[in-house]
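Every protein chain of the complex appears in place save one, which is left out.
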Amino acid sequence: MAGFRVDRSTRESRWFAGFLVLVFIALATLPYWGGPGDMRLVSEMAYYLALAQLWNLLAGYAGLVSVGQQAFVGLGAYALFYLTSQFGIHPLVAVALAAPITAAISLPMALAVFRLRGAYFAIGTWVFAETFALGVSLVTPLGAGSGMSLTPAIMTQIAPDRAGRELILYWLSLAIVALVCAIVYLLLRSRYGLALTAIRDSETASDSLGVDTFRTKLTIYVVTAACTGMVGAFIFLQKLRLSPEAGFSVNDWTVVVIFMVVIGGIGTLEGPIIGMLVYFGLREMLADYGTWYLILLGAVAVVIMLTAREGLWGLVARRFNLHLFSVRRHLTR
Amino acid sequence: MTDWLNILLQGALLGGLYALFAIGLSLSFGIMRLVNIAHGDFIVLSAYIALAFIQATGINALASLAIVVPLMFALGYALQRGLLNFTLSGGLLSPLLVTFGISVIIENVLLQIFGADIRRLHAGAIETDSVAFGGIAVGVYPLLVFAVAVIAIAGLQVLFYRTALGRAFRATSDDAGTAELLGIDNRHLYAMAMAIAMIFTALAGVLMAIRTTFDPAAGPIRLIFAFEAVIIGGLGSLWGMLIGGMVLGIAQAVGAALSPTWQILAGHIAFLIVLVIRPSGLFPHTRD
Partner (left out) sequence: MILLRTRGLRAFYGDFQALFDVDLDVEEGETVAVIGANGAGKTTLLRAIAGALACDAAMVEFDGRAIGGLRAHDVVHRGITMVPEGRKLFPSLTVEENLMLGAYCGRAGAWNLARVYALFPVLQELRSLPATSLSGGQQQMAAIGRALMSNPRLLLCDELSLGLAPVIIRDIYACLGAITAEGTTLVIVEQDINRALEASARFYCLQEGRVALTAACRGFDRAAITSAYFGV
């Protein structure tokens, strides 16, 4: 093997990394050059991208297709609301705490639901989400069926005035999506990433080579749950109001996210970005047509799964042999 | 005491309906390893098709089965042959995500056409008639639904174990490639399996709609009930679906005595208990 080197990045990925930095700087300075609604929109795009990268990590890399991630969005949100209202914890700290709390709940849940396989696993995760939603609606300290609100007293801890709060929450959204993407990216570059790719390709073969598939999948599941919980806490920090239906909504936190990943390209890091942009584009275009955009989204997802399983990004990547995120290893002389 | 007996009985009879929910889901999984995420939405779709016919012709809800069942049979065949067959080679992701997409499409199309109003089908006096069994009033309608479920499962038992088609289904489920080498057309057989599953889905949809209200978003929870009944009863077991349905129904009836929220939650809890303690279900399938 003399004369070979293992490279992590390619020329394209280095250019892309530079491009990303530029985009990030532009977005960070948006408050100073953008319009009033822009910050809200970019925030929303940011947290959806975070959710999409996380779902993609779970389904596209670990092969765990969950239609119950809304469970963690809701749990994280409820953790935030409960910690701030019952214990007076600073909301931003509570958002961070939502991660370990959600992780702790996701662990026993994973042990139960991992007994199911394939599509039945997917439905099982959904049942858990429904169970949490129903359970929460029965607990009075959590606001029962009508939910909870974030009081001004809580919110002023972030910043005394509204403009200041909007600024901080906006930058927090960028920070969160950057953090989540970084976590996903680093995981995939690590030995975990290699293990996941092996498991994705053949679980039996991986097992026989000593990859602990169960622990790897469990780790990914819990890490994803933690991050999803943190994102969920952030989402509802912005919305100020939380109810079981909103927190555990399968339409908002699972249907849309899945479509983003599928249309963009499942199993790639670039895919969710494309999918997120396509979703927001479609939503803008079809804003006047009510539920038609969901129907179109569904139809596009079906067509993509049947004709171009690797999504829009997969088509591009295959055509141009392009990989913008350097998660692979290349042999070069 | 009679109160609790009543609850048990109601729950057990409700289990018949849940068994009918479960059949469609279980058939397509058993024969083709395909879990139809849109299954609950097809149940609701059947109810809406019945609604449309009833509104147009004024026929009785039960009579509408004569139209809805053949229609859903044809739809199931076309759906499998024209669309879902192409997902079968795509590993886990493809059928799951395609049926997920179909689920979203159906829900939103129904919303567009029928609106979000809550609906119900009516079958006349049979809905409220009851017979007395030793001091307990048992609804005629729940008894009817339960009887339909029992007949359905008995019929499936005969189909699978005593007919050539049933043998073909079981063989294809074991090894589709070798079955094809013996003259069995997989594409047609899978389509037949889905068509037959849709018969029971249509039955379940209409029978459910007479008993409870429905709206375009009512599909997912039915998928969950079907799924819970299948898992509790045990994958691959025909009569297990009935038992699973009854366990679910009884759990829900017990929960309903507390509150409507507890009704569904109790069902989930029963499912979770079975999942944790006996994941292969109460009657896991052994090779007959």
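Each chain carries a letter (A and B) given by its place in the written order, and its residues are counted from 1.
Criterion: contacts are C-beta pairs under 8 Å (C-beta built on N, C-alpha and C of every residue); 3 or more make two chains touch, one makes a residue touch a chain.
Values in this document were obtained by computation on a predicted structure and should not be read as measured data.
Chemist: The chain left out touches which of the shown chains?
Modeler: Hidden chain contacts in the full assembly come out as B.
Chemist: Of the residues B:Ala66, B:Ile118, B:Val158 or B:Leu182, I need the one that contacts the missing chain.
Modeler: Of the candidates B:Ala66, B:Ile118, B:Val158 or B:Leu182, B:Leu182 is in touch with the missing chain.
Chemist: In the full complex, which of B:Ile37, B:Val98, B:Ala168 or B:Leu275 touches the chain missing from this view?
Modeler: B:Ala168
Chemist: For review purposes, identify every residue of subunit B that touches the missing chain, sorted by number.
Modeler: Touching the chain left out of view, subunit B contributes residues 164, 167-168, 170-171, 173-175, 177-186, 287-288.
Here is the rule we go by: only the chains that are shown with their structure count from here on.
Chemist: Subunit A touches which residues of subunit B in the complex?
Modeler: 29, 33, 35, 37, 83, 86-87, 90, 92-98, 100-105, 108-109, 111-112, 220-221, 223-224, 227-228, 231, 259, 261-262, 264-265, 268-269, 271-272, 275-276, 279
Chemist: Please give the residue numbers of subunit A that touch subunit B in the complex, ascending.
Modeler: Per the stated touch rule, the residues are 59, 63, 65, 67, 112-113, 115-116, 118-120, 122-124, 126-128, 130-131, 134-135, 137-138, 145, 250, 255, 258-259, 262, 266, 290-292, 294-295, 297-299, 301-302, 305-306, 309.
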